[in-house]
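Got a structure for you, questions after.
In this view, the complex is presented without one of its protein chains, the others remaining in place.
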Amino acid sequence: MSEYFSNIKTGATTIATGMGITLKHFFNAIKRKGDTGIDDADYFRQVDGLCTLQYPKEAIPTPPHGRYRLYVNIDDCIGCCQCERACPVECITIETIKTTADDLAVCGKTSGGQQKRMWVPVFDIDTAKCMTCGICQSVCPTDCIYHTPVADFSEFNVKNMLYHFGNLSKIEAEAKKKKLAEQQAQAAKEKAAAGAAGAPAAKPAPKPAPKPAPQQKEGEA
Amino acid sequence: MQELGKAESNSTRIIRQDDKRVIIEKDLDTEYMVLSMGPQHPSTHGVLRLECITDGEVVVEAEPYLGYLHRCFEKYCENVDYPAIVPYTDRMDYLAGMNSELAYCITVEKLLDIEIPRRVEFIRVIVSELNRIASHLVAIGTYAIDLGAFTPFLFCFRDREHIMSLLEWISGARMLYNYIWIGGLAYDVPADFKKRVAEFIAYFKPKVVELYKLLTENEIFVKRTYDIGIMPADVAINYGWSGPMLRGSGVKWDLRRNDPYSIYPELDFDVPVPDGKFSVVGDCLSRHLVRALEIDESLKIISQCLDKMPEEPNFNSRAVIPKRIRPKAGEVYGRAENPRGELGYYIVSDGKSTKPVRCKARSSCFVNLSAMKDLSKGQLIPDLVAIIGSIDIVLGEVDR
Amino acid sequence: MEEAANQMSPAVRESKTAYDNIKERFGEAISEFDANPTMPFFEVLDASRWVDIALYMRDNSLLQFNYMACLSGVDYPDEGKVGIVCNLENIGKYTHKLAVKVKCQRDGGSIPSVSCVWHTANWHEREAYDMYGMVFEGHPDLRRILCPEDWTGFPLRKDYQVQETYHGIKVPY
Partner (left out) sequence: MSSSPSLNTWSDALSGFSIGWFPLGLVIVAVIPLVFIALYALTYGVYGERKISAFMQDRLGPMEVGFWGILQTLADILKLLQKEDIVPTAADKFLFVIGPGILFVGSFLAFAVLPFGPAFIGADLNVGLFYAVGIVAIEVVGILAAGWGSNNKWALYGAVRSVAQIVSYEIPASIALLCAAMLAGTLSMQQITVMQTGPGGFMHWFLFNNPIAWLPFLIYFISSLAETNRAPFDIPEAESELVAGYFTEYSGMKFAVIFLAEYGSMFMVSAVLAVAFLGGWASPLPNIGGLHLNDMTSGPAWGAFWIIMKGFFFIFVQMWLRWTLPRLRVDQLMYLCWKVLTPFALIAFVLTAVWEIYR
């Protein structure tokens, strides 16, 4: 019998304690938490009261190296395709065209001073597929692909999630391709001629070896 | 009186009394009802499906069906490089990504046999304990929802949000971190990180007490979980239970103590097991209590780590990460204490490729859930919900 | 041999002691001890005795492998076999760990089920069956667990070809 009454008593007291807590929060609702980010020294001084934010109007700031939307600084890209190979979800598509020797100056250098040897007409990132793991960022030799803290980039049409970063338009790319093909053909011809003349036949390269480029430079100039 | 068996249907029972007279007792003619609980049900924590055979509100048998969230983790692993598996481990137990990463990375490091800088180890322990707190907060919060209390859930999430912010600050992502890498970390922690974590602990301690008062001590909550779903220690071991589930059954077994990894041997913390005063050892309440107490222990671990962590200016957290991860041929079973129990990885390397030949994830929820059939026998439906909640499953990890 | 024993780490030496105990009892049924530092294991050569070995490992007072940490299916395409790897240990008394491998023929092979010895094995064996297709004899409920019941093929085999359509849905993404 005493257990019966003590049960009722604990029930009543614990319920009263719980109700006290919720009532305290109810009256605490006049205060609101601010929206300073975690890197701010005041972060834990502003956490009392209502803690939700009205999202599109107010938002928790993302930290400086937040890993959200991918961005490619194509001026720094050397077209090495390492990110494409490293991506676990295959969301990066890169097409490269070798820069012809005369274009090297046009193609320019990266901000690190490295000579770029590739045109990158297609550098597409399907951000809808991207799982923001940051592996591409870690393998990039020139740090030109990186995640930005832009967290909200939703679109109504999924096709808009495909981001194009290529540095050549289609027409330009065609022209560059043609140019390269011509030069390669010429190089192959020269080489074949040279091979026929002298050394045992080098492979009639369907894929150009990287060497002929400087030779061509002289020929063209 | 002895029940000899059931004849015709379950409504008729043949009973022999002491004087050897056989009587046939006929009840109202009732039938069992098959009740499909899930995959879309509020308290199956995702897409678990339980096929319950019910007799009124009493569950005669509940058979779990899995696979609705199967994402071929193991097949994936065989097709990507070792470092690229790390983001996938996040997605297995998405509530405790850091712990999953830690388990995977220490497994591969065991195979590679490399030494990790001490500062990295400390940071790893801090983030994984923070994540353990976050995970337990979700476990406790959703358990409260299962039992009908909504407010503690939101209080838990409010506090979890701060942990998410802390982890986003250091790793760049809120849930799927890819922060712990094989042989190191993605980044060193920001300068103010230690200070902010200390502030978080100061902020969080009174909130835990409030949570206890609001939920754990509430008489209705206690009555709902007390003496429900009891699992004896030996059966729990035989079922391969681990983590808070096993400790809830009174077995003091914690991989951080019993199979120590990282810097846990240097740290001072308790492994809470129920003493049977407040709960029956092995019931749902014990499991809940273990989780609640583990939050305190994790806070203890974090503050110790903050004190002991070596300060190294210009620390390169990627210093010892191998350029190309290609372990020598061999196999390894490595594991770590996840918030839900033992998360193990069985990895086979052929020594030639940069991809594992086999990478099996031994998920704790998968094993813990396998006892569901036994636990659910003869329980009421509300108790069934309480039991599922106390197992604290994450379907991402069960189905992989 | 002596030298090798001396080089072993304490953990591996513990496993070796446990292995010696089992070897003494079962002799030819089990292979030599593989004393690698990451996961010491032995293989059950006579798969039909696997349940006896399991029971002995669980119930022998010196072994007491009462906890099955993991059971993983593995494909060995070179040997034409599939198998399982069980990681066993003791909770409570000893600290020794030991892994056991059991293999069977790739096509139509079967391994005795140990789900009666360790309940953990029940779902793990179902998973191994689901992914590799070896049959576990004496398993109480051998169905697919992660894949749909009418899925064809065993996805984790190295030579697995994914089916083109499943109930009219195109499968390869």
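For reference, chains read A, B and C in written order, and residue numbers begin at 1 within each chain.
To be clear about the criterion, a contact is a pair of C-beta atoms (placed from the backbone, for glycine too) under 8 Å apart; a residue touches a chain by one contact, two chains touch by 3 or more.
Everything numeric in this text was worked out from a predicted model, so none of it was measured.
Across the entire complex, contacts from the unshown chain go to A, B. Considering the whole complex, the residue from B:148, B:232 or B:310 that touches the absent chain is B:148. Although one chain is not drawn, the whole complex shows that of B:221, B:253, B:269 or B:346 it is B:221 that touches it. Not every partner is drawn; the one left out touches chain A at residues 4, 8, 15, 18-19, 21-23, 25-26, 28-29, 49-52, 54.
Mapped onto chain B, contacts with the missing chain fall at residues 33, 35, 41-43, 57, 144-151, 154-155, 158, 214-215, 218, 220-221, 223-224, 380-383, 385.
We adopt the following convention: only the chains that are shown with their structure count from here on.
Averaged C-alpha coordinates give centres for chain A and chain B that are 33 Å from one another.
With centres defined as mean CA coordinates, chain C is found 24 Å away from chain B. Within the complex formed with chain A, the chain B residues making contact are 76, 80-81, 83-84, 86-88, 91, 151, 158, 161-162, 165-166, 168-169, 171-173, 176, 178, 186-187, 190, 192, 196, 199-200, 202-203, 210, 213-215, 217-220.
Chain B makes touch with chain C in their complex at residues 66-67, 70, 72, 74-75, 78, 110-111, 234-235, 237-240, 246, 251, 253, 258, 330-335, 342, 344, 346, 348, 358, 360, 362, 366-367, 370-371, 399-400. Note for the complex: chain C touches chain B at residues 36, 38-39, 41, 66-70, 72-75, 85, 87, 91-92, 95, 99, 118-120, 122-124, 127, 131, 144-148, 155-156.
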